[in-house]
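Missing here is one protein chain; the remaining ones are kept as they sit in the complex.
A, B, C, D and E label the chains in the order they appear, each numbered from 1.
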Amino acid sequence: MLTDMSPEDLANYRSSQVNPDDFDAFWTRTLAEAAGHDIDVRLTEVPAGLATVKIYDVTFKGFAGQDVRGWLRLPAGVEQPLPAVVQYVGYGGGRGHHLENLFWASAGFAHLQMDTRGQGSSWSLGATPDEGPSSAQVPGVMTRGILDPATYYYRRLFTDAVRAVDAVRSLDVVDADRVSVVGGSQGGGMALAVSGLRSDLAASAAFVPFLCDFPRAVRATDSYPYREILDYLKVHRGEQEQVHRTLSYFDGVNFAARATAPIYLSAALRDAVCPPSTIFGAYHVYGGPREIKIWEYNGHEGGGILDEEGALHHFRTQLKGV
Amino acid sequence: MLTDMSPEDLANYRSSQVNPDDFDAFWTRTLAEAAGHDIDVRLTEVPAGLATVKIYDVTFKGFAGQDVRGWLRLPAGVEQPLPAVVQYVGYGGGRGHHLENLFWASAGFAHLQMDTRGQGSSWSLGATPDEGPSSAQVPGVMTRGILDPATYYYRRLFTDAVRAVDAVRSLDVVDADRVSVVGGSQGGGMALAVSGLRSDLAASAAFVPFLCDFPRAVRATDSYPYREILDYLKVHRGEQEQVHRTLSYFDGVNFAARATAPIYLSAALRDAVCPPSTIFGAYHVYGGPREIKIWEYNGHEGGGILDEEGALHHFRTQLKGV
Amino acid sequence: MLTDMSPEDLANYRSSQVNPDDFDAFWTRTLAEAAGHDIDVRLTEVPAGLATVKIYDVTFKGFAGQDVRGWLRLPAGVEQPLPAVVQYVGYGGGRGHHLENLFWASAGFAHLQMDTRGQGSSWSLGATPDEGPSSAQVPGVMTRGILDPATYYYRRLFTDAVRAVDAVRSLDVVDADRVSVVGGSQGGGMALAVSGLRSDLAASAAFVPFLCDFPRAVRATDSYPYREILDYLKVHRGEQEQVHRTLSYFDGVNFAARATAPIYLSAALRDAVCPPSTIFGAYHVYGGPREIKIWEYNGHEGGGILDEEGALHHFRTQLKGV
Amino acid sequence: MLTDMSPEDLANYRSSQVNPDDFDAFWTRTLAEAAGHDIDVRLTEVPAGLATVKIYDVTFKGFAGQDVRGWLRLPAGVEQPLPAVVQYVGYGGGRGHHLENLFWASAGFAHLQMDTRGQGSSWSLGATPDEGPSSAQVPGVMTRGILDPATYYYRRLFTDAVRAVDAVRSLDVVDADRVSVVGGSQGGGMALAVSGLRSDLAASAAFVPFLCDFPRAVRATDSYPYREILDYLKVHRGEQEQVHRTLSYFDGVNFAARATAPIYLSAALRDAVCPPSTIFGAYHVYGGPREIKIWEYNGHEGGGILDEEGALHHFRTQLKGV
Amino acid sequence: MLTDMSPEDLANYRSSQVNPDDFDAFWTRTLAEAAGHDIDVRLTEVPAGLATVKIYDVTFKGFAGQDVRGWLRLPAGVEQPLPAVVQYVGYGGGRGHHLENLFWASAGFAHLQMDTRGQGSSWSLGATPDEGPSSAQVPGVMTRGILDPATYYYRRLFTDAVRAVDAVRSLDVVDADRVSVVGGSQGGGMALAVSGLRSDLAASAAFVPFLCDFPRAVRATDSYPYREILDYLKVHRGEQEQVHRTLSYFDGVNFAARATAPIYLSAALRDAVCPPSTIFGAYHVYGGPREIKIWEYNGHEGGGILDEEGALHHFRTQLKGV
Partner (left out) sequence: MLTDMSPEDLANYRSSQVNPDDFDAFWTRTLAEAAGHDIDVRLTEVPAGLATVKIYDVTFKGFAGQDVRGWLRLPAGVEQPLPAVVQYVGYGGGRGHHLENLFWASAGFAHLQMDTRGQGSSWSLGATPDEGPSSAQVPGVMTRGILDPATYYYRRLFTDAVRAVDAVRSLDVVDADRVSVVGGSQGGGMALAVSGLRSDLAASAAFVPFLCDFPRAVRATDSYPYREILDYLKVHRGEQEQVHRTLSYFDGVNFAARATAPIYLSAALRDAVCPPSTIFGAYHVYGGPREIKIWEYNGHEGGGILDEEGALHHFRTQLKGV
């Protein structure tokens, strides 16, 4: 069964998410604060013992100048400077193990896989703490600091994500004009956010992105992690207006409207985690060139490796010389 | 089916938990740091409109001088100073709504129900943030900061719990010599911890307490919240020694060995959340007078109101003049 | 996700339940038979040991003069005669333990918590047998005697509920002009039934009431206890007309149309147990002054303590001198 | 996985069930009371339209002279008087539809399938009400009237079962010396009970019988229907002694010790509903000739049709002239 | 809740399934190939020991001349030649045990219960291998060979089913003009297929038939066995067109349009396995006389024995002399 709308209804759907008056001011201020800290990228080569890929343990300064970790993977024997991909990770995961995820480096890209603060324990390994405050909250990060945009967890994480682009652009081996972002689920939501906050990306790709169209999401699914919001409001009766106000500063729909980089999106018709309507809510207002792949028989796994292959093809098309 | 051991095996079981060399030094230092902040109890009467109970919104300074919330409920028309009960709450909950939980005040006690930092959203309402750092962690608080006793979440929470006793003792309406602590599940674990950290309690009661005998718990149950530890170690392969070292500073078994206040404990033979063996691990080494009630046909609900009635009877027996 | 209709659709929904021709005659006859037995209220004080509430074990004569149990809780030191609240209990529960549920007495009401015949074993304790016949039935009481209104279980229970009002009005400590009824779920269905069968109530409150709008309920939910009806008809193919005829004598929609007491109702948009449309089916035809509180993010727990607080405020508004 | 003991442990296991002093007196009195009512068998042929089996709707007087229903199926064109089989039904079921269950009549037996009072709605159809009292109970019949052997549901049902033997023996077409009983699960428990209460049976068969060895059952399984007892004691804390006393009057272990008819039993090593140890508890003390079939890879379905085939072979061996 | 459409919507629904151009050619060729093998019916009497039914182990040549097994049950003492019923079995099952399923023989029919190749292990016993190729597939048979109509599993099974009619017609004891087919679920789908492929059936009956209206089924349910198709397409992204083309050769909708025998159909409004709309998709285009029974409160069990009784009545009405 379809978990959400039919393709016809998706084509006609438009999100009801609102645009807070000070959305741009909020993010300008937030990113300026982060930029006040030197990016301070530190690289340590990992003795991975691979023949075709070199791997580095990366640390850079993210939100509030706090250290954020990652892996940098570089193809051996490929002409530099390289095009680059910054990859963001799905909910509960971290940067994982250095030997995992060799796809982008093997394809000839400098590949920065950014760790996710305070996550990295549910299905893949992380090493970055979240040093912000934790309010009365439901387990997880969806409601951490949710009563105020200034204290909300995703303010910190999205800022890290923006800074990761700075980090990769600062590398000698990278061609700063050919930097793209990619991610699935939460990582897709982050790619969308960064696409709305940066005007210097060569391309973008978001697979079955999370964190889009919250007003629709709370009615369209009972699945986690969106459900953390429902769980919170179930106990915190009467805070819904405040919660939805905070969420509007972090909604992929609002980021999409500000984006310019050409994007590859995907959505799956049987996805209960990130219902396709929430993704089409962002797609329909996306500011740059856009394409969206619909996976008719898939759930939240979306296109899997085919989405990665699609993003690779998209990047090759958009990035000169790749 | 029994979820754990038979009564005969429980009688013979002894925990393998170890006692870190600097356990006492760690807690002495921790509590001294907290005591360096004035307790600063602030009371605001809530217009609850009840005929027999007066209710106050309480704030005091807990770990690192951070504000901790609570409710103070006082019986109307009862001679003062009053004996007092400090109550701690189960996992995921907070101090709740002021109109809930009128039992202890109706029984003639000054009743301080302490809020739980960073929780208070899963089943009862809370209002206290957790301002400490959040490491790479599994959703929940069981693995927040778990790689170091100094950063572990329960260091902050147990310190709050100790400070709540100071807060209630500082009240004019309370007889400081007749202060007890009570709690179920996580609240029971906190009551046990406070019993091991304070020598001035009149009595204590812990129903089906959580946070006891971690070496046994990780083998005896797959249920949450103990399972958060298992989930963490499943991904963070190789950190088990470090994790278990941290946990030993927060284990009810080690607190029990240091306690002196007479305690009422309970355990349930069909409890998969807090397996009875883990509770007997603490019971068998408890330093003060002790009694334990076994609920043969119950799960984690334990004795429910009968446990509260048992605690009331226990307190009446221990506290002169109640 | 919403389990039933959106707020807009709820506002427009009307139940299709029919009004059996002899509905009033059936209930007049039923209540007259019960009234033929002396109410015979027997009170025994329980040595509860509370400072602010006195508790009595109550027995009175309900349907067919059979003994029905309950707890009477009275606030100590409050001027009498008292306003009173009769409370009915949710499905599977009984009057519980005498130390539970101190809210209404603490608020200054004489509080009669009526036991539920034949239930009182699934989540709270009961002590009243159901002495009527048990037909071939699905486990539970929803289909006990369902082939005839005269033998249906709820004929006996609703009659008990009406008699409980007589019982409390007969007490010296109670002001018979200020008696209200309250309940949640099945207890809410009973409050609604009593509101339709008594013209002498000061006020009424029904939280997420059960037993409303059966024609809608069997299509709107698969959850128990409504599902017992579905389970029955699954095996007893061909009895659906007879079953629905019986149910029409016990439907909150039909009671609501006859009610006059001002009522506080609540419904929850994510309630699969008592779908909000079934409650609006009763609300829209309610004969007396009415208000309904919608809990947008809640399931069958509805407003919890906030519903109780709402009822307290409602009663205070309706009852002079409270 | 095995749900209970290995074959070796089953061979050595003995039940701890006790024998109440007045067990025999209780049952003698109970059956004498029932025998005080004429059996009053009423037969109405059903126009089933079968070529080889004739079917009658049967009513006879069971416990307290109350009407009990059943189907009588007779093979067409077979020499009379016929050997007979009385069959009892599993938990939640009733006599079913007259066209079901043609096995025993096709095999040449007069086949009385007895209805089950108050059940007959969960998976197969019934038509017999239970007219006894219903105490505060868990849904189902396992705890109906459980505080006293005199009011317990199974006192009524077992008496019906004994009377069904009288009913079939009273028929002209039946050879009263060749009457057997058979049943699976609850029906097996009933066959075992009747085997302990009648000395005039030609043979008996009980497949994966229920209602055996309650002291073991409450520790060996969490599955329904045994679980109803656990659910009850979970809420009715403190009534366990009284409950187990009642159950001892209805335990297959105690009936087995009094039985004389040759019996075919079966048990399944992966049966969580009726754990094999509880059945071996009865088997080891069975008073008559006995055989037990172990189904190694089966759950509560046991041997299915192979158990029926086994019973047919067993009856043929025991009954002269079949 | 209804799992699919309301009765009103079912009445108006029409399937979107298409008719492949070479549908008839495909089946003509397929059946001609099978007919090229002698039917070669082999009967061995089973010593079942029944008084009224004789049972034979049957083998005949089905698809590609491969041996297909079955049971033949004949009523004893009934005048021959007999009307006959060929029965097909539900998904995962086989012909079962010879002592099961005595209904049709007892009703006076020669009853051939055909085994199901390669199944017969999940809930009832089978003995017939599937000798065709197994492609990369999801567990089960729904996607075995699904990329080509020529290799699809159901080509083999439906051919067996057609041949079973030939087998029974070839028997001396059978009146070849009075042969009907019957089945439930997968068996119903087979009965429908045979009804579309044979013009010599006296009557047909399909209870809650499976294998109808695939374009609707993949959107209307997530339940197995339809779900095997969804599971397959989830991994085999991009093969959906090919898969649906294959399925169109095996869709009950297309068979129904070619059928002429009077049919008894049933559908259940709460059936998630075979949603009623898919059955109405076939019903509305059925070429012969048709009736459909709607079971309002049932799931996939449909009418159970009442469907069998309905089929018996239907056959009696259609078959002269029964």
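Just so it is clear, contacts are C-beta pairs under 8 Å (C-beta built on N, C-alpha and C of every residue); 3 or more make two chains touch, one makes a residue touch a chain.
These numbers come from a predicted model, not from an experiment.
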Report summary line: From E:18, E:46, E:125 or E:173, the answer for touching the chain not displayed is E:125
Requested in this report: Consider the whole complex, including the chain that is not shown, and state which of A:78, A:272 or A:294 touches that chain.
Outcome: A:78
Report task. Touching the absent chain in the whole complex: find that residue among E:198, E:216, E:236 or E:290. Result -> E:236
Report summary line: Out of E:51, E:138, E:201 or E:217, the sole contact with the unshown chain comes from E:138
Report summary line: The missing chain sits against chain A at residues 49-53, 75-78, 96-97, 99-100, 102-103, 105-108, 304-306, 308-309, 312, 316
Requested in this report: For the chain that got dropped from the picture, name the residues of chain D it touches.
Outcome: 1-2, 270, 295-299, 301, 303, 306
Report summary line: Contact residues on chain E toward the hidden chain run 92, 94, 115, 118-141, 143-145, 231-232, 235-236
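Everything that follows uses one rule, which is that only the chains that are shown with their structure count from here on.
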Query raised in the report: Using mean CA coordinates as chain centres, what's the chain A-chain D distance in Å?
Result: 64
Report summary line: chain E touches at least 2 other chains through residues 306
Query raised in the report: Taking touching chains as linked, do they make an open path (line), a single closed cycle (ring), a hub with spokes (star), an all-linked set (complete), or other?
Result: other
